[in-house]
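Note that this complex is displayed minus one protein chain, with the remaining chains in position.
This part shows subunit A:
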Amino acid sequence: MISVKNIIKKYGSKEVLKNLSVDFPDGKTTVILGPSGSGKSTLLRSLDLLVRPESGTLSFGDLKLDYAQPVSKKLSFDVRKKTSMVFQNWNLFPNLTVLQNITTAPETVLGKSKEETEAKAKKLLSQVGLAEYADRYPSQLSGGQQQRISICRALAMDPEYILLDEPTSALDPELENQVLLILEDLSKMGQAMIIVTHNMEFARSVADKIVFVEDGDILFDGTPDQFFNHSTTRIKDFLSGITFNDDAK
């Protein structure tokens, strides 16, 4: 389990995470919802140490980390080894082929052999339906294809958790679906994931747990059923706001 306690993150004088505590259970899919600017990305990036909160603690299985203290290279490595991030704009490496995008990290970082990483990369690519694109460059592919490849890149590191920050927000609806189906499969297979999304239908179908963030704090932490069917006025407003926006399209 990942559990963060009392994290405070400031940008200048602005408190973006306000003494926030939350757990992310093993082998489950946690969906983080909330209005934009509420601190979802900051929270997610704190788990992977791309953002350093001023204070708070992270406990990750047997790893313990105090954000207020200097973090050793070893600890940072161990935390990142258990997590892999998937970004809104996928951030593939444009100078590497699709295959190299997936194999470079396990080869360079984990010291695995080329044969092993390539075999695994090809298997992952065929699972996401992109086996024949191994030797292309990212710029030659659509956004949806690139995002599926970035999921393969994350999986190739055998992370305990995959952290996904609005993985489909930059995609057209048809392309979005291909990515969502893959995430649903992973979720069913018991891959632990933490997903920030604005897609309520997807959240409802994939989440084991919902965390609702507003203004740097957790407003709701519970099951999808509670969230969608029995929640507070504020969350009903949020949900109807989203629904209203969808209707307006």
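By definition in this document, a residue touches a chain if its C-beta (ideal position, glycine included) is under 8 Å from a C-beta of that chain, and two chains touch if they have at least 3 such contacts; residues count from 1.
We adopt the following convention: contacts and distances are computed from a predicted model.
One subunit of the complex is not drawn; among "Cbb3-type cytochrome c oxidase subunit I", "Amino acid ABC transporter permease", "Fe-S cluster assembly protein SufD" or "Isoquinoline 1-oxidoreductase, alpha subunit", its UniProt record names it "Amino acid ABC transporter permease". Only one of A:M157, A:A170, A:M200 or A:L219 touches the absent chain when the whole complex is considered: A:M157. Looking at A:N19, A:T108 or A:Q226, the residue that reaches the missing chain in the full complex is A:T108. The residue from A:D48, A:E118, A:E176 or A:E214 that touches the chain not shown here is A:D48.
Per the touch definition above, the residue from A:K10, A:K28, A:K81 or A:R204 contacting the chain not shown is A:K81. Even with one chain removed from view, subunit A keeps its contact list with that chain: residues 48-50, 70, 77, 80-81, 83-85, 87, 89, 91-97, 104-105, 108-109, 137-140, 153, 157.
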